[in-house]
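What follows is one structure encoded as structure tokens, with my remarks underneath.
Complex shown without one protein chain; remaining protein chains in place.
Chain lettering (A, B and C) follows the sequence in which the chains are written, and residue indices restart at 1 in each chain.
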């Protein structure tokens, strides 16, 4: 049982509140003797970091990570890696107004009802700030996987749907994703998305998003039926991210509309290599990786903190209304891309180690 | 770590292959002193059981459960409840033809690659027969929850999409669900669905489905952030079911298309009771239940065992093709309804106990 | 969290009561493709089985095990192995007299207070009958370890203290252990022990025992600091056995009386091999195996079911007394030998797999 720990062999535990002195994580189960530096992790952190474009919150956080343990002479020692990130831009006064009211769409109400107490400053523990720790753990996982599997291993994510705006996935370009502020894989959509999101923000509103994750170089055989299936753990990993409401593996919900012939991926041996003719399975059959690319997607709901006035109740149960000012992303889904990549990396490393345990 | 165990406090471990002597489960963490009989569990079993209509496999299994431990004088003792279900209709000859070939869409290929050995008879461990054990565990969970929360607690599931056929959810009628062979909640759709599914079967094909689960009477406060969120565990529970490719909580994937105003559920106090004006959250905020109904849905891919010929390879890696005869459901999604209900019941009881542990 | 499950990767879950229809276990996390037959397991079962000499209970149980899953064509498949053992000699009438009274030294009182209900027949779940399942799991672990490490691996246990009677450990002879009914390693002590135990039984009394376990062929590097140390897990494994009150690793409690020079084992390289000059550490330093033999011992308290009258209370809290008739071992410690071996085997396999996961 583990409220704040994720993973089975490669495990990370996160801690910290949005407006406390710091946040961080402890990463356990790391294979030893792998080169690891703060700089390696930092580059992933910088992709999630707020305040990088006009489309994300203007909270200023350098998100500088510090490794406090588990690395010696530049290498992992097999002991827990403790990472700390200090909170820098804590304007608690921003939140005094919402101290007594429950923001619709947020966990204010449920935390208060469950625990009888809540740190209301910036959402406290519910804040998406916690996801910075996940990105740090994911960076470690990715580095280890590259070390274990080789450089052919990669995980990349992109926003494929921004509110009502889709993109053409046939134009998917990994390099493009890192060039625009939306993690959009289709260069042709970027301008339109920019206009759309500016309009959303101007209207004091927000929009949702769909993120697609693709892992390549994943060996066949990862995944442990029945209750630690690879897709089960990916679903849990992605659904645990703040504001996520849906998860698809491969064809996902659309599989319901396909016929057996359309859906099941035929298998061929071509010039000595096993190839599936399609990948509706998203690289997973019976909970075990097929050796094809892993494909998963997830939906992030629109930011609940919006300027437009909403009805709610206060701590005493009195009806009232609220308009959430402050520094909020008009689409929190955008910054979910590196978080999704991180979670998928962690699941894959965990299953790599699990498979090594049972099957050698 | 637990390959074949589900849950944290209320835990069940399943075992058994499709064509072995029996299957079963061991249920641990049961509260003591609760009335429990084989008959109580059997009625849930009968809803999943094969061979009940022309739309499910004709394999004849009575799915009679036997309690071997953990119940004394008609009451749970707090010790593990072991349940066994004998396999009756094992026609292994049906599967000799597929012994050497990997069926597309099935886990034949991945099990063989992972373990280097597989029980090919009826899919062995990958078979959906395993889900009978889940239904038994879910029945126990439901009985305990009704005992702890009261009779206002209920979980009900229905097929809301059968391949290309939808139904009108506004006509949802709990009583209707138990009357037709499709677990369809809308009486008006039943006739059409029947025609549609007969056509699918006649074509030697299959179709997918979407199942919606609704839990009522769930108290506020269940769910343990950050990595044991209620929705995280529901997503894992449902994704672990055979052939499931997508999971939604509340608005689910559709949340991506909504604005912040449309999506976040406003809160009101009306005649002394807290009520949300909508339920896009599916009864869960920040991973914790809101006290509204829990709503989750999941997509089941079309049956992969179809008569129509498909390309594949054999154990030696040689290209070949396969046409799967035998006794298969044209839509495995239908029988997923009681399985989904069972898994949701288990998650809810588990979180009820977890919440009781931490918050008293 | 796992009330009735032991282990982390190689895990077994036991179920069943002394006088229910059967007991059994589900073994998970087994490496695949290893030869395993019921006969292999049965030979270990037979060493724990009651009714084999006049020094153990006369309950007649063949303890015949049946494998219900997880083995196909004589090999493990990597899926859970379910083992069932039917209870044959259930004379429930023997226990009617103790239905209302709590036997001193037994868990009658604590089970009743904790759960509010107890299966009093033969001790129900508290009965040492549960340990038959452990022996089955341990037999599987031992077979797998021999397969993974080689035939140099072995675990052997012996009774080194029978009540007030010691033996000379310098005369330790593995072959002798299997020849006498006491698992005594010193041939010279057998006759004396026989007289002693007959006297104990005749007096309507009972005695305790100390069991020493020795594992050879264990590779260096097993054990996962800080909280899954090899000795930590051995201590837990042995203390979980019924009636065990103390556990020692190597020098154990006696280490308190040694000086630093006497206790710490010096290290030498001799003809290319690393050798410790002594083994006070019991083969474990810092929770990790040193490559020397693992040595652990544990004390079993005297059988609490004795003929001599004892003071106690009944279910209603009224003072009363009890004399426990029935078929009881005068020294339950004797039959703890194969159980201790089984538990140590399970811990070693578990750590072998854990080490393989993290360190390759």
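The definition used in the following text is that contacts are C-beta pairs under 8 Å (C-beta built on N, C-alpha and C of every residue); 3 or more make two chains touch, one makes a residue touch a chain.
Please read these numbers as outputs of a predicted model, since none were measured by experiment.
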Of A:21, A:150, A:317 or A:360, the residue in touch with the unshown chain: A:21
Candidates C:8, C:59, C:142 or C:214 - the one touching the absent chain: C:8
Interface with the unshown chain - residue positions in chain B: 1, 9, 29-32, 78-79, 225, 353-354, 356-360
Interface with the undisplayed chain - residues on chain A: 1-5, 8-9, 11, 13-17, 20-24, 26, 28-29, 32-33, 66, 68-70, 72-73, 75-82, 84, 114-119, 124-125
Sites on chain C contacted by the missing partner chain, in the whole complex: 1-6, 8-9, 14, 102, 104-107, 109-111, 113-116, 125-126, 130, 161, 163-164, 200, 205-210, 220-221, 223-229, 231-236, 238-240, 242, 245-269, 274, 277, 280-282, 284-291, 299-306, 308, 310-313, 317-319, 333, 354-355, 358-359
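Going forward, only the chains that are shown with their structure count from here on.
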Contacts with two or more other chains, residues of chain C listed in rising order: 1, 9, 29, 32, 78-79
